[in-house]
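Every protein chain except one is present and positioned as in the full complex.
Just so it is clear, A and B label the chains in written order, and each chain counts residues from 1 on its own.
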Amino acid sequence: MDMLIEYLPFLMFLVLTPLLFSGYPVAFVLGGVGLAFWLLAVALGLENENSFFLIIGRIFGGVVNKQVLVAIPMFIFMGTMLEKSGVARSLLYTLQLMTRRIPGGLALSVTLLGVILAATTGIIGASVVMMTLLALPVMIDRGYDKALASGTIAASGTLGILLPPSIMLVVMADLLSTSAGGLFMAAIGPSLVLAVLYMGYILVRTSLNPALAPPLGAEAAKGQLTVGRIVKSFVPPILLIVAVLGSIFGGIATPTEASGVGAAGALILAAANRKLSFATLKNVVEQSALTSTMLFGLFVGATAFSFVFALLGGHDLILHLMETSGAGPWLILGILMVTVFVLGFFFDWIEITLIILPVFAPVISQLDFGDHLSDPSHVLPWFAVLMAVNLQTSFLTPPFGFALFYMKGAAPASVKLTDIYRGIVPFVLLQLLGLIMLLIWPEIALWLPAFMAS
Amino acid sequence: GTEEAKDQSPVQAPEKIEWRMTSTYPSTLIQLGTMGKRLEREVNAISGGNITLKFYEPGVIAPPFETFDAISYGAIEAGWSTPGYWAGKDSALQLFSAVPFGPSAPEYLAWIDYGGGRELFEEVYHKHNIHSILCGMTPPEASGWFKKEIKSIEDFKGLKIRFFGLGAKVMEEIGASPQLIAGGEIYQALELGTIDATEYAMPAVDYRMGFYQVAKHYYFPGWHQQSTFFELMINLDAWNSLSDLQKSHIEATCSSNIRYGISEGEALQADAMAALEAAGVQIHTWSPEILAELEAAWNKVAARMASNDPEFARVWESLQTFRKKYKAWSDRGYLKE
């Protein structure tokens, strides 16, 4: 019995996993399982009967009263508006014409778009949903392999959480009591390395098997690549990106507020395109509201599950299982990295950082990696960036990868979750490759901060 | 357990207490968090393992600003926080945390212990079914980081400054524009000029946040926060269920935590200031004229708040009365620099 109580948090996963596959909404399964285990704990006398009261506080304080989350509905609105007003379609069509001779050209352009968006927002949900709305239908129309298309979008959309500005790095800096600015700098190198890895993979894969990324159909390819077309399709979105980035870098708006600037810009573009009827507006408003609600519904359900997991002592159990007394620095680092990766299958980054960082930050900063790092004080930033890449990966790992859910919620019905799971596997492997590179060559992260300091 | 069996004392050992204590600060945050971790450690040691206050990082079970409701309702037993966080619940609580142009540590403690402060504090909290114990203290904060030098009170007009708490009211009063910027976005907002200035914490904390990389003018003294109290909040029913011995263990630990907070806080800042100066930060002191203007603005704000809220008025009155009397001593008792 004591054994059962001690392992109750793990039992939660055992029960959750098959139920997730029932096809009932993930958000409600999470909420229901959380509540059921809480009731069980109350029945066993482990929990007082008031503690579930906190679930309201977690919904209010953790999801509603969060200034930065305002960016999510705004970027979703912007993406939906660009899609419905034809701005996105026109841009991507021109891009296809321009890249028709490069294998996988469209996928490469989408990856680039992902990097640009990553530099504007620190919230992963927003950029994955926006890219799914903008690019996935076009890629599918064009006959791209669904798995390749969705993997490309999920991975490059998730880059937003690693490439500054990034909420995740800010939270990590806070927990590690170090400067967010320094971590921002250290994350730039690894983000670019990952982007290059994605592009290299797409290029190789589509060269070997052109059927994955077929060229434009005969009819569509007839379109002339005139200067007029390029200007007409490029100017509006570039104006929009300039407005969003410009308002951030011009010191007019915070990144959160810039999402609102983007939404307003998309409205103005649609009006200028004469596509802004009341019916379109209503359609966009309703569609964006449903997509936002899908995302926040997940938050609202997941918060119940992770709350009860913490109440039942799940965090202590994880830490207990990874106690590494007597192990060398590399072994400790290795065990930590593997644990974070495995936790990533089930938890989102905020939960993992809260479990791991406060306990292990003091341990890690004392570790001695000899000549591997040029300065012992570099251990903490290096470790933080390793964690960050690992956590970014956790968004992409099935079954419980938030990026994959966001994508499914915004994708056309013809794209199955199976396609998404299948498509993400190679990208998860690329993430692991990036992580190993960063372990071998810490300079990938540490070079830029050192250069800026000198 | 076996330890209880070995206990030979004739007095029956009180029932063991194992409570959750949710924190509004991460355990790694200098002073604000580390004092909470010290409390967890020390109360366990001093009570011979009889009392456990298990420290939970903010957000793990309760988001920081939900701590109050959760303890009041009895969802969790204890919390580590500062009374100033609960201005929205009861406006008077702000006066037990830090007061603009308010007392420094010895005077503040004197008011709490001998000036009627504690009675008012407990009265306000008991209304919300919470028993709170002042359980930590920090020295003055810095006044903040400014991108441009401030030469007169006029320079505050139109200044976009990130400010939290009662000081924000003062900023409004003198024509500045206090902003609510999410903690994580302050650095970037300051860097890019979305805001012109930010108030944050004391030098040792500010140094780690890296603000010196994006703003070069660092102002003192922190008129808005000359000393700050931190607290151990406990659900009132849970508190009442304790034995007298357990209560004394908790109170003794909190007393020692306050002493420790002051000594550590006083010792930490000089090195950080030296490091900041070495990094090219210009350290300024507010002119007496500017301080006088700010204080006048604060007095207006305080009078207005007191006229709107009788509870706030009562506590404000008590503090003011004590301070007037105390002045006869402090003016003469201490060496002037």
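The rule is short, and it goes like this: a residue touches a chain if its C-beta (ideal position, glycine included) is under 8 Å from a C-beta of that chain, and two chains touch if they have at least 3 such contacts.
Just so it is clear, contacts and distances are computed from a predicted model.
**Student:** Select, from "Monovalent cation/H(+) antiporter subunit G", "Iron-sulfur cluster assembly scaffold protein IscU", "TRAP transporter small permease protein" or "Cbb3-type cytochrome c oxidase subunit I", the UniProt-recorded name of the complex's unshown chain.
**Tutor:** "TRAP transporter small permease protein"
**Student:** Per the definition of touch given earlier, which of A:Phe296, A:Phe309, A:Phe346 or A:Phe360 contacts the omitted chain?
**Tutor:** Of these options, the touching residue for the absent chain is A:Phe296.
**Student:** Identify the residue among A:Ile335, A:Leu417, A:Leu432 or A:Leu448 that touches the chain left out of the display.
**Tutor:** Missing-chain contact among the listed residues: A:Leu417.
**Student:** Of the listed residues B:Ala168, B:Ile250 or B:Leu294, which contacts the missing chain in the full complex?
**Tutor:** Candidates B:Ala168, B:Ile250 or B:Leu294; residue touching the omitted chain: B:Ala168.
**Student:** Any idea which of B:Glu40, B:Asp69 or B:Glu293 touches the chain not displayed?
**Tutor:** B:Asp69
**Student:** Against the chain that's been left off, what residues of chain A make contact? List them.
**Tutor:** Its contact residues with the unshown chain are 20-29, 31-36, 52-53, 55-57, 59-60, 63-67, 69-70, 72-74, 77, 247, 252-253, 257, 259-261, 263-264, 267, 281, 283, 285-298, 300-301, 304, 399, 405, 408-409, 413, 416-418, 421.
**Student:** With the missing chain put back, which residues of chain B would touch it? List them for me.
**Tutor:** Per the touch rule, chain B residues meeting the hidden chain are 65, 69, 72-73, 85-91, 94, 128, 158, 160, 164-166, 168-169, 172, 177-180, 305.
The definition used in the following text is that only the chains that are shown with their structure count from here on.
**Student:** Using mean CA coordinates as chain centres, what's the gap between chain A and chain B in Å?
**Tutor:** 36
**Student:** So in the complex, the part of chain A that touches chain B is made up of which residues?
**Tutor:** Residues 48, 50-54, 57-58, 60-62, 65-68, 165, 167, 170-171, 174-182, 248-256, 307, 310-311, 315, 350, 354-355, 357-358, 361-362 of chain A touch chain B in their complex.
**Student:** Using the touch rule from the top, collect the residues of chain B that touch chain A in their complex.
**Tutor:** Going by the criterion above, the answer is residues 26-30, 56-57, 59-66, 69-70, 73-76, 180-185, 187-189, 191-194, 208-210, 213-214.
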